[in-house]
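Excerpt of the complex: some chains, original placement.
By written order: A and B. Residues from 1 in each chain.
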Amino acid sequence: MTTQLTAETLSRAIGRLAPHLESVAAELNQADARIGDGDLGITMTKGARELRAVAGELPDDLGAALMTCARAFTKGGGSSYGTLLATGLMTAAKACRGKSTVDWTAVSGLLDAAVVAMADRGGASLGDKTVLDTIDATARALVDLDDPAAMTEAALAATEDTLDRFRDRPNRVGRARMFAEKSIGLHDPGMLAFREILCGLR
Amino acid sequence: MKKILNDPYRYVDEMLAGLTAAHPQYYVLVGDDRRVVARADGPVDGKVGLVSGGGSGHLPIFTGYIGPGLLDACAIGDVFASPSVDQVADAMRAADGGAGVLSVYGNYGGDVMNFDMAAEMLEFEDIDTATVLLRDDVASAAPEEAERRRGVAGMVYAFKIAGAAADTRADLAEVTRLAQKAADACRSVGAALTPCVVPQAGVPTFEIGDDEMEMGMGIHGEPGMWRGALRTADEIANEMVDRLLDDKPVEAGAPVSPLVNSLGATPPEELYILYRVVANRLEEAGAEIVMPLVGRYATSMEMTGVSLTFCHLDEELAPLLQAPAACAFWRV
């Protein structure tokens, strides 16, 4: 169990992730339609397609590989979620530049840094009921973990827990802010999409 | 709200193909995925490049305002959807004439993220960038929260004034200062009577009764301040003037340019009926009316409704507003 995160790991993860994201696109569109513009599934499908296209030829440098993945989400669509994911991935890319392997225990810190960059990019704070809250909870849950399978389960548990905690609060940023009242009782679509990413990594 | 189109997913691409084919003297399509339009004779060497962009469905905003004395390039998203980071970055590259790039656009969350991220990419390429956000819609947040306000038709003034400033070959800091001053000088409010249909969605953006209007509604159907029975032209004009002057009073003798704008379906006949009241009220308030604009300057496709914008000018801004400029939709 002393594997490490490499470009090869990323490439294999994409192989599982892409088909899963495509299979849940309709659900994500629906969730986004309730309090947004209903395109979140499209965003994830487009991202998945771009990821597939690069999965086979990721550079060995983990930073460069992560940057390639980030670019998959800045092409094609201009959705908030895609840009935020790209922001998070680029932050990780910068941290990993020049390394071909990274310890699994570093993942928690990478997620922390991503949350900071994404908050900066989108102007949201923790507690605003966005994808940030699930990533932050995941970062907490992964501290010191070094087994990828166990990490995925821990991340999912933290994410489910966050979804539940936030369901009855209002959305405070993005398109959903317009429907703050309506959003009470509904899951944030971006949080749901993050859960599906984790499911896809399983 | 019937639409003449082919494949809804090709709406924007076909629109851009037609736009650039009809007006090759102004517009040229650039970029990998043909979602960036640049000035046909650009970039202009040594001039600050002006970029805008956002979701489609608002012609002449944004793309229409590319031309001499106006914008240099735009990144164009699907209807009411942000362009991608890569598209924005391509627009910035297309606008760059070596003196840096200023982005001028409306304060919408997705656009802000994508423009910011594209600007970071450009910095890597050693291109200086700056940003001016339009936040002129007084209905979209209270004065205490003015930072959260959305940008609407005030963009037209910011494009025009920034364009004229860039034409003087002022540097990026100075063009940015003037564009920001123009943005700060604008106040707008809109009222919607009927919705529009986003092609890919195929359904109206909101529902509203046959005899109703909504004051303060945003150009994508964002909720406004009140919904009620359709009022008379004079009542609507007076309420709009009140709201704008409450937010930013006119200084006696100060030049003000009013823009009575159709959101799309509302015909110019009705805009002129409104303009009578707007002009009278501005004069009563002591303003000197400069270059009034009446027409379709910032729309939401076939939406019925109007918006009113006041641009509060001074000796510095007024000549820039009146400087020559040309595009397929507007000539000054």
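Everything that follows uses one rule, which is that contacts are C-beta pairs under 8 Å (C-beta built on N, C-alpha and C of every residue); 3 or more make two chains touch, one makes a residue touch a chain.
Note that this is a predicted model, so its numbers are computed, not measured.
In terms of the labels on screen, the copy numbers for the complete complex are A x2, B x2.
Heads up, the rule we're going with is that only the chains that are shown with their structure count from here on.
Taken together, the chain A residues at the contact with chain B in this complex read 37-39, 71, 74-80, 82-84, 86-87, 121-123, 173-175, 178. Residues 33, 77, 80-88, 109-114, 116-117, 201, 222-223 of chain B touch chain A in their complex.
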